Each structure stands twice: as structure tokens, then as C-alpha cells.
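Only one protein chain is missing from this complex, and each of the others stays in its spot.
Our next item is subunit A:
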């Protein structure tokens, strides 16, 4: 309104028709830009194979949007979210390692180490209890832990809000994703959760095999059989029974088990959350997607190699009061006390686990660091975008264009997997209601 009044005042004072025309034109352009900034965020369609199922919940107050996902990606790689400006989520979750960090445990801003190993972030959309002990029931709630823990990123959300308010392009990005509420503690968590929901790994050779588009090798096939079968020596069936907990296309079930690492526990695991003694030493059954890239293994990163993991399950299960009943008295030898896999069988299982490596996930441009483009490249790229959109004059590039561009590759990739999903569900003749 004040803008309009000014125009009228100038009209009265100046008394020249052409000034009015120019100012009115400016006002219209300005009003047009305002309406662009306030437009509702564009929904982001999560695409995944039908055999992953739709048992997931996206909070009603945090729908996944293009703007929110891009903001979440910016925040995921933002070191200002840590007390010393040196750590981001990426510090412990590198894309090239399927979002783990290659270390047994990770170092926080105070130089101390986390008690547990960094977990892979693949397919979190379907996870219902986050962390090794399952203490968090949503990605939104989960994100606050590493951000604020004094031994991890060590910064209050209030401080993060302050820093981001002073840093371009965050005020604009938050407004684009969340409208008037802008930069708030909750919106930081919401944006990170939105980005994490998009980290879907579903294009491994195993997925292509399930869709009838990949022929496994002999050793992979033998490994798959061993992975799925429970051993039954009396009937001559050999197996490792991995699928009991890691079965199904997602390769995890929402379970917590004591997998026999120790007979006495320094880390109580799930017991700390439930306060039930029968949960002592139980930890989350994690996904095995991209498992060959996520060493070292277990909640404390004690096993450096996948071979030592197989050795553990085959020969070194430790008895304790809460040891999973699925790991007791299970053997490939009649009356045996350990699983007793042959060396070749372990190699076969590892070959099968290699089928779970989704190399496109590690290089997906939609997940890469959006800050990592060098200033020179950024400048060249801005020039390029500007020339396409604003051929005459230099105008600041809106982040909107940047993310549309950055996400183009991923959209194509998703289109392919969605086609595979459609083909598959059509083949099965199954219609699943898309209710979460």
C-alpha cells in the first residue's frame, strides 16, 4: 500500500504522465516477484519399487517438497550447523560410502568419539525406530540428536537458527520451503528429514534380479540361497538364515536383537530406551543395502571386514541371557552349536551381498554436496543460467532455478525405477493401496 501511495504522491508532485507509467510498471514487477516468492512449494514425488511396500509415514505437518528437499540437502552439507563450523552431517555420512564414514566410531566437535558407529542413511523412509537403539520415532526427531549432542556437532538449534539467518541464501530458501515461518528450529529438522526421505537405494543388481533384468552368477545364486535358508542338516539343507532378520527387498526388518557379540555388555543398547532387562545388548537390525561399502561393521564398528562378520555369525556367537533365540542352536551340522559355514559358503554369501551395491546411489547427483561447486564454476554456471532466463541484464539467480537444475538427473533416474515398479506390480497383478 505504501508503494502505491508513493506513486500517487509522485504523480501529484511531478505531474508528468510518463513517471507514473514507469513507477506503476516497477510496482507491478515488484508485486509479481512477491507473488513468486510466496507460491506454495512444489510436491516432491518419492519413487520406489512396489516390492518395498508403502508402510511408511510422512508427518502431515511436513510434506516432502522440491524446495524442502533442496534446503535439506543444503543443510546436510552445512558446516555452520556445528559449534566449530567444521562438521556437517556429511562428516559422518559420506555419499561415496553409502552415507557412512569408514570409521568404527566418529569424532565430534569436542574431539571425543561417539559411542556408536555411524549408520548408513539408505532407505530411511521405511525406518520406524531410528539409531542403533531405536530411540527416535521420526526423522524429524532424529535430526536433533547429532546436531546438538556436545560430542557430535555440538550446537543448539537456537544458535543454528541465528547463524543461518545471517547466511545467504538460507532466509530465501526457508521462505521458499516453509513460507512465512522462515528459519526456525523445527524447520531445520523438517528440511533435513525431507532430504533424508529421498535417499532411496533401489537400483542394485539384486533389485534388477527381482525385476527379472539381471542374471546372477553361480556364486551369487548359491549365496542368495544360503542367505535365505535356515539350516536343516537332517534334510540336507544348508543355510545361514540371514534372511530371518535381513529378509525381504529392503534387507532389514524393524527388529532389535542381541546378535551374540559379547557375553557381557558395556553398551546396554535397547535396554537404555525401554528400561527392560530383556533388552540388554539388543541393537537395531540395520539394512544390508550397500553393505560392502559400509565397513567397519556392528554398532561399535568392531569388525573391519565383511569376512570377519561372516566368521562371527558362523563360529563366534557369544552366549548371554538375551542372545537372540534365532542365533541359538542353529547349525549346519546335526547337533552342532555353531552355524559352521564352509569357507566357500562364506564367499558365496559375500558375493550375494555384493549384489546389494547400488552404484548409482553413491553417485546420484541429487544427493551430492550442493556447496562443493567452486566459486569460479558457480560464477560460470550463474552466467549460464542467467543467459537462459534473463538474456539482457544480470539479475540474481533465484535458488529455485538452481535446484530444478541440480535435481534434473535424479528425476530421470527415478522415472526409470518407477517404470520398473509399474512393470513389476503389473506382472504380479497386485494393487496396493497407497495408504501409508
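Methods note: contacts are C-beta pairs under 8 Å (C-beta built on N, C-alpha and C of every residue); 3 or more make two chains touch, one makes a residue touch a chain; residues count from 1.
Simple rule for what comes next: contacts and distances are computed from a predicted model.
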| item | value |
| --- | --- |
| UniProt protein name of the chain not shown, from "Acetyl-CoA carboxylase biotin carboxyl carrier protein subunit", "Sarcosine oxidase subunit gamma", "Molybdopterin-dependent oxidoreductase-like protein" or "Nitrite reductase" | "Molybdopterin-dependent oxidoreductase-like protein" |
| Of A:99, A:256 or A:361, the one touching the omitted chain in the full complex | A:256 |
| Chain not shown: contacting residue from A:73, A:222 or A:282 | A:282 |
| Candidate in contact with the missing chain, chosen from A:134, A:223 or A:301 | A:134 |
| Touching residue (missing chain; options A:57, A:181, A:325 or A:344) | A:325 |
| Footprint left on subunit A by the chain that the document does not show | 129, 134, 253-257, 274, 276, 278-279, 282, 321-325, 328 |
